[in-house]
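In this view, the complex is presented without one of its protein chains, the others remaining in place.
Labels A and B are assigned to the chains in the order they are written; within every chain, residues are numbered from 1.
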Amino acid sequence: MKEVFTIASKESEQCFDITDQVKSIVARSGVTDGFCHVMALHSTAAVVVNETHDPNIGRDVITALGRMVPTRAGWLHDEIDDNAHSHVKASLLGPSEVIAVEGGELVLGTWQGIWFFDFDGPRDRRVSVRVQ
Amino acid sequence: MKEVFTIASKESEQCFDITDQVKSIVARSGVTDGFCHVMALHSTAAVVVNETHDPNIGRDVITALGRMVPTRAGWLHDEIDDNAHSHVKASLLGPSEVIAVEGGELVLGTWQGIWFFDFDGPRDRRVSVRVQ
Partner (left out) sequence: MKEVFTIASKESEQCFDITDQVKSIVARSGVTDGFCHVMALHSTAAVVVNETHDPNIGRDVITALGRMVPTRAGWLHDEIDDNAHSHVKASLLGPSEVIAVEGGELVLGTWQGIWFFDFDGPRDRRVSVRVQ
């Protein structure tokens, strides 16, 4: 079972709680026990499992990465494109997460949800979900 | 095959070598070839594969993250809780790892082991392991 859904970011750097979209794909898959793989199909975006109840956590992650990886700080890739910092941030978080599925549901802690980060918006972004 | 085990952290930031716990779950699973997924069920904790023979490597990771993500550095989430830095650190390392299983054993390099990091202790923490 596989599905791709899209996200339209509106800002240069933005985070989205995609927990509900992924949960409904898992429900539709009919898989009761296995793995769910969620992956951003872009190299300037990332998927992270963390607390999504407070949207400020996603914003704090963006702020922290902005301090660690400043824009236009002598990056080589900026010579052909202006988004080297976006690639480095996406590499640090990673494009994908695997989550166990048991009893037809994602195995997440009480406060865990699924974040999608766009570090090079605004753009239309694709997220791949495979349940098996 | 799935199992959850607990870890009681004693310090605010602490690392644990959980390689043996995961290996014994893999052995009990009876799975000879597949994947082992290890995940912290918390959004202020992380699972990382790296060298565990020298416990100082885990401590160096905690120190490095402390320099990159200082406490109380204007984080928005600190307004409702005091642990924004813990969420950011956990996001950078990621909550889970997938390790191949072959011949009934984890496929790890000579020096690789499995770390559990708690960035918001002391607490009782849960680690989910699924082998398939």
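Heads up, the rule we're going with is that contacts are C-beta pairs under 8 Å (C-beta built on N, C-alpha and C of every residue); 3 or more make two chains touch, one makes a residue touch a chain.
Note that the structure is a prediction, hence the values are computed from the model and not measured.
Engineer: Of the residues A:V22, A:A84 or A:I114, which one touches the chain left out of the display?
Structural biologist: From the options A:V22, A:A84 or A:I114, the contact with the absent chain belongs to A:A84.
Engineer: Where the complex has a chain not shown, which of B:I7, B:V26, B:L92 or B:V129 is the residue touching it?
Structural biologist: B:L92
Engineer: Determine and list the subunit B residues touching the chain excluded from the picture.
Structural biologist: Given the touch definition above, subunit B has residues 33-35, 48-51, 54, 56-57, 59-61, 63-64, 68, 92-94, 97-100, 102, 107-109, 111-112, 115 touching the missing chain.
Engineer: In the whole complex, what residues of subunit A lie against the chain that is missing from view?
Structural biologist: Looking at subunit A, the ones touching the missing chain are residues 2, 35, 37, 39-43, 68-69, 74-77, 79-81, 84, 87-88, 90-92, 94-96, 98, 126, 128, 130, 132.
Definition applied: only the chains that are shown with their structure count from here on.
Engineer: Determine how many degrees of rotation, between 0 and 180 and to the nearest 5, align the Cα atoms of subunit A with the equivalent atoms in subunit B.
Structural biologist: The best-fit rotation has an angle of 120 degrees.
Engineer: Distance from the CA centroid of subunit A to that of subunit B, rounded to the nearest Å?
Structural biologist: 20
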